[in-house]
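One protein chain omitted, others in place.
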Amino acid sequence: MDSDRDDVFSKIQNVLSDALGVDTEEVVSDATLQGDLGAESIDFLDIVFRLEKAFSIKIPRGELFPDDILNNPEYLDGDRITASGLVKLKEALPHTDLTEFEKSPDVSKMADLFTVDTILKYVEGRLAAA
Amino acid sequence: MKFAFIDAITELTPGERIVAVKAVTLAEDYFADHFPTFPVLPGVLMLQAMVESAGWLVRHTLDFAPIVILLREARNVTYKSFVRPGQLLRLEVTCRRLSESDSDFSGIGYCDRMEVVKGRFSLRHVSVTDQERQGRSTADRIVKEARARFALFLRRRDGVPCAVVDAPSQDSLT
Partner (left out) sequence: MSWIWIDHFVEFASGRRASAVKMVTASEGYLQELPSGDPVLPAVLMIEGMAQTAGILVGEARGFAENVILAKIRCARFDDYAKPGDRLRYDAVIDSLDDRAGVTSGTVFKNEAPIGQVDLIFSHINPADRSLDLPDHNFVFTESFMSLLATFRNHGVEKVEQPGAG
């Protein structure tokens, strides 16, 4: 089991490089998956699949990328995420600062929250708990 | 039947970029099967349109030295939206690397300014130096037909000739 942080990050870089067709040099910690690295919604699924294989873990639906928020009418009010949706989002992204996003919680901007670091923290958390 | 999935070339920068269009019409044969109650352009044909666009850029840049251009690899080709009969698909293809024997490209397809497909792919070029002597006349004929078809493509839909930017110096080709 990998405990070396650099090794984990390097594996994540390879996953994103393979899934998104970008050079590993572009996969920096604060790069957003959608904005900076060009991820489409189907790519998020590809990323989850590759992470599962790379780290021998099973990632339950919505645990890494809380897309169930987008599909649940309780969490959406038109184009914006509701208060209960924001609570769900905070649970899903415990290490992400949501203060800016909360000011204008547009669904379209939700993808900007997912950075390479989001994945790193999630994977580290899973490996530590194993 | 000719395998031809672009209709016109609208921009061309040798060694760098090509923009081509493909009109989509219900008269195309595959719509009968794909799908009978919901005709949409097969995803692989959107890729084929990008591959052909890239192929013409290769031919023009290498002065039609390659006789045939084959798709070697496609990576991370994502489909975002359906393309329906009655639409015009615009392919913007960028060259990432070009040599005599092969090339790498990235491409995006648009319909009404909306991204419908994007991906990366690599081509292999089969040139006259690779061929046996008996293949020579076939090779010459293929090149002659290719040059003629390319000349036809070099027009915009409104009949104005496509502007071809001056070829880059040899240094810019890997």
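Per-chain numbering from 1; labels A and B assigned in written order.
Note that in this section contacts are C-beta pairs under 8 Å (C-beta built on N, C-alpha and C of every residue); 3 or more make two chains touch, one makes a residue touch a chain.
As the structure is a computational prediction, the values presented were derived from the model and not from experiment.
Student: In the intact complex, which of the presented chains make contact with the chain not displayed?
Tutor: Checking the complete complex, the chain left out touches A, B.
Student: Please identify which residue in B:23, B:139 or B:162 touches the non-displayed chain.
Tutor: Of these options, the touching residue for the absent chain is B:139.
Student: Touching the absent chain in the whole complex: find that residue among B:24, B:67, B:91 or B:111.
Tutor: Within the whole complex, the residue contacting the unshown chain is B:67.
Student: Could you tell which one of B:10, B:78 or B:103 touches the chain left off the display?
Tutor: Among B:10, B:78 or B:103, only B:78 touches the chain that is not shown.
Student: Suppose we count only contacts with the excluded chain; which residues of chain B make the list?
Tutor: Touch with the absent chain occurs at residues 1, 3, 29-30, 32-38, 42-45, 47-48, 51, 67-68, 70-79, 119, 126, 128, 131-132, 135-136, 138-139, 142.
Student: What residue numbers in chain A mark contact with the hidden partner chain?
Tutor: Against the missing chain, chain A presents residues 19, 40, 42-43, 45-46, 49, 61.
The rule is simple: only the chains that are shown with their structure count from here on.
Student: Which of the residues in chain B end up touching chain A in this complex?
Tutor: It is residues 75-76, 78-80, 106, 118-120 of chain B that touch chain A.
Student: Can you list the residues on chain A that touch chain B in the complex?
Tutor: Touch residues, chain A against chain B: 19-21, 38, 40, 42-43.
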